[in-house]
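All protein chains but one are shown at their positions in the complex.
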Amino acid sequence: MRREIPLIITFVVGITLLSSYFFSGTIPGTTWVLAKVATDITGWGIIVTAFAAGLASVNLIRIHAEKIARKRQDWINSVALVVSLAVFFVVGVYVKHYPKNISMRTFSQNIFDNIYSPYGAAMFAILGFYVASASYRAFRARSFEASLLLGAAVLMMLGSAPIGVLLWNQFPIISGWLLNVVNSTGQRGINIGLAIGAFATAMRLLIGLDRGHLGSGE
Amino acid sequence: MIWKKLQDIDRRIIYTLMIVFLLYPMMFPIGIPIEIDATTKDVFNTLKALNPATDTVVLAASYSVGGAPDVGPQFDAVAKHLFELKIPFLVPSFVSDGPAQVERVLARLESLGLVYGVDAVNLGFITGGEAAVKAFVDNPRTVFIKDFRGNVVADLPIMQRVDKVTDLAYVLDFQTGNPGYADWIRQAPGVKYGAGLVTVSVPAAIPFVNSKQIVGMLKGLRGAAEYELLMERPALAVAKMDAQSLGHLLIVALIILGNTAHFVDKKLSKK
Amino acid sequence: MSISTNPWVWIMGIGMVSLFSFIYKENAAYRFFEHVFVGAAAGYFLQMNYVNILDRAWIPLVAKGRYSLLIPIFLGLLLYTRFFKRYAWLSRWATSFMIGIGVGISSFGMINAQLIRQASAAMMPFLVKDKLGVILWTRSANNTLMILGTLSVLVYFFFSYTPKGPVKEVTHFGRWVMMLTFGVAFGNVVMGRISLLLGAFERIFGTWLGLL
Partner (left out) sequence: MIQIKGTLFAFYTTITVAAIIFGVLWATKSGKIVPHIRRIAGLDAIEEAIGRATEMGRPVHYTMGWGPLTTSDSPQTFASFSVLTYVTSLVAKYDAELIVTMMSPQAFPLVQELVRTSFMAAGKADMFKEGTVRFLSEAQFAYAAGVIGIFHRDKVAANLMFGYFMAESLIFAEAASQAGAIQIAGTGSMAQTPFFVAACDYTLLGEELYASGAYLSQDVNQLGSIAGQDVVKLATMLFILCGAVLATIGNPWLSNLLKK
């Protein structure tokens, strides 16, 4: 039973959603409208996910609470983590329940605009540096395949920046050809393969042939 | 010796050079001209051809704060354009960062005369990714219960224009990844769909543009710069394009240097 | 412009520079702001999910009597059985429910949007003629390259067959097409990544330090 019920749940939910793409009307033998049932199920998924987020946060808090309690190395940082978690959570919940409290709203917008948003932007922007060091490090014409990678990348860079056309007016044309013809070709081939692989994986789960995720049979 | 060393420049030197090459043109712009791409014109012309009396547009805010420098300027430009054209737009967010960023854009437009709830609405965030896109497509009017400002969505005047997803003249989706064009294409096949993409997603999206599943596309910051030029209102995005150019040149130069060093060194050591 | 006097902007600026400092070396300032950021994001998302439960489950249940919502609430609560060894297995009901959604939602799109649409997009004429019947050689060459390229990539992805002889050459060609594709994607992305950096510089050197 412990393994059968989860398999049945996956099958029923999966089949219902899949059929809703092909059929409209009611589910045979019931008065339930298929499209409505499918919408409900996806909506429920959102709710279950929200509960899962709570569970995952417990893990985060437990790891850091332990660090603080045992005064492990860097425990001050763990305090910072827990405090900022608490502030963001409490402020958000407060604003949700009292949306008319202007000073709290301003505070909430401020921590979003000056902590959450720019820090995310900073981490993302690190990519600007990494893309430079990665191209320098990785783009060596060591083999024929590596030369193809390198050549295509350099031509693309020269074609897509506004300065490229000033250096040689054919750069945007070459990069356009690479993007529309060569790139489309490769993407298409890989995409078709991926679609088949993903579909087969999904089908195995639907039928219950892959059950590694259910753990051992306890 | 020197060739060996050049093959392996300390990455910190590269980083420092990057900072210099990008900061300089930002402080002292050069003014390199920009050509406008056809996919950008598609977005512009699609919006321009709409009828303010009957048509409503969706500007989905699915861009994270991290990707905002690439996609945010597109959203700013298009929202401003819609406001000038007097075409009402709904803004649902499919990533949690969306609503707070949209709020800033709307506040700026409100100071210019936009009427909230009539011309535009910040619907707020809905979680679930692709499932959320599907939920919105199924019920664009009722899936958001309260908007980001706490109003009941169903009561807003703008919502009376929309009942089914096919009532929407155009969906323009600003995205930094997930959910994005692939999810919309799968879940909303009957909708005229355009994409404001983070530059990284562009190559993967090209096959869908060619197959007309995506109609109109803005490509990263450059797309925003082009859009600003089409509106004849060059702003922030245009200003940053010079820095882009120099950054590219630096990286290309580094690659050439590294490879030259690699080959010269190989040749010398063979002798 | 001059340097900002707004304390919020200072919190932003110092945090951003500290996070950036990682590229030179992992250090105490990075570590501190990393933890602040991870905490902030966790709190922010937790709050978002709280709002979701409130708006999508609790309020419709209590105010509108939509009792079917008891199902996802029950499933969501089952996840927490993990803290009680004896009942931990019940949490699989919830996870298998989510897996069912993933399976149902992905299968159609994979076949329809990805397999069929992409395969049919590859069905281009080998020879393209204009209205007068004159063969357009460039377009024909491009089309032929695209069809054969797509097929070679697919040949590379045969797993239960070890390529030999001419087929091996085809898989090589498939790999070359892929390498070019990856090069294109990488080169194209450089621009996007630089614009992120510019956005960050705008905040640090403009908003905070007032240099721009």
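List of remarks:
For reference, chains read A, B and C in written order, and residue numbers begin at 1 within each chain.
The rule is short, and it goes like this: contacts are C-beta pairs under 8 Å (C-beta built on N, C-alpha and C of every residue); 3 or more make two chains touch, one makes a residue touch a chain.
Just so it is clear, the model here is predicted, and its values are computed rather than measured.
The absent chain, not drawn in this view, touches the displayed chains A, B, C throughout the complex. Within the full complex, the residue among A:Val131, A:Ala161 or A:Leu178 touching the omitted chain is A:Val131.
From the options B:Gly129, B:Gly196 or B:Gly220, the residue with contact to the chain not on display is B:Gly129. Seen from chain B, the chain kept out of the figure touches residues 11, 64, 66-67, 96, 128-131, 176-179, 182-183, 186, 189, 198, 200-201, 203-204. Residues touching the missing chain, restricted to chain A, are 18-19, 21-28, 34, 42, 45, 49, 52-53, 55-57, 59-60, 62-63, 66, 74, 119-120, 123-124, 126-127, 130-131, 133-135, 137-139, 149, 187, 190-194, 196-205, 207, 209-210, 212-213, 215-216, 218 (touch as defined at the top). Residues 19, 22, 26, 30-31, 34, 37-38, 40-42, 44-45, 79, 82, 88, 91-92, 94-95, 98-99, 101-103, 105-112, 115-116, 119-120, 122-127, 147, 150-151, 154-163, 178-179, 181-183, 185-186, 189 are the ones on chain C that touch the missing chain.
One rule holds in what follows: only the chains that are shown with their structure count from here on.
Counting C-beta pairs in contact across A-B and across A-C shows that the higher total falls to A-C.
Measuring from the averaged C-alpha position of chain A to that of chain B gives a distance of 17 Å. Look at where the CA atoms of chain A average out and do the same for chain C: the two points lie 5 Å apart.
Contacts with at least two other chains are made by residues 23, 44-45, 48-49, 52, 56, 101, 105, 108, 112, 118, 121, 181, 184-185, 188-191, 193-194, 196-200 of chain C. Multi-chain contact residues, meaning those touching two or more other chains, occur in chain B at positions 11, 15, 18, 22, 66-69, 127, 131, 134, 202-204, 207, 210, 222, 244, 247-248, 251.
Contact residues of chain C toward chain A in the complex are 8-9, 11-12, 15-16, 19-20, 22-23, 31-54, 56-57, 68-69, 71-73, 75-77, 79-80, 82, 89, 92-108, 110-112, 114-115, 118-119, 121-122, 142, 145-146, 149-154, 156-157, 174-191, 193-194, 196-200, 203. Residues 11-12, 15, 18, 22-23, 26-27, 66-70, 72, 96, 125, 127, 130-131, 134, 145-146, 182, 185-187, 189, 198-200, 202-204, 207, 210-211, 213, 220-222, 236, 240, 243-244, 247-248, 251 of chain B are the ones that touch chain C when the two sit in their complex. Residues 35, 39, 42-43, 45-46, 49-50, 99-100, 109, 112-113, 116-118, 120-121, 123-125, 128-129, 131-133, 135-137, 139-142, 150, 153-154, 157-158, 160-166, 172, 179-180, 183-184, 187-188, 191 of chain A are the ones touching chain B in the complex.
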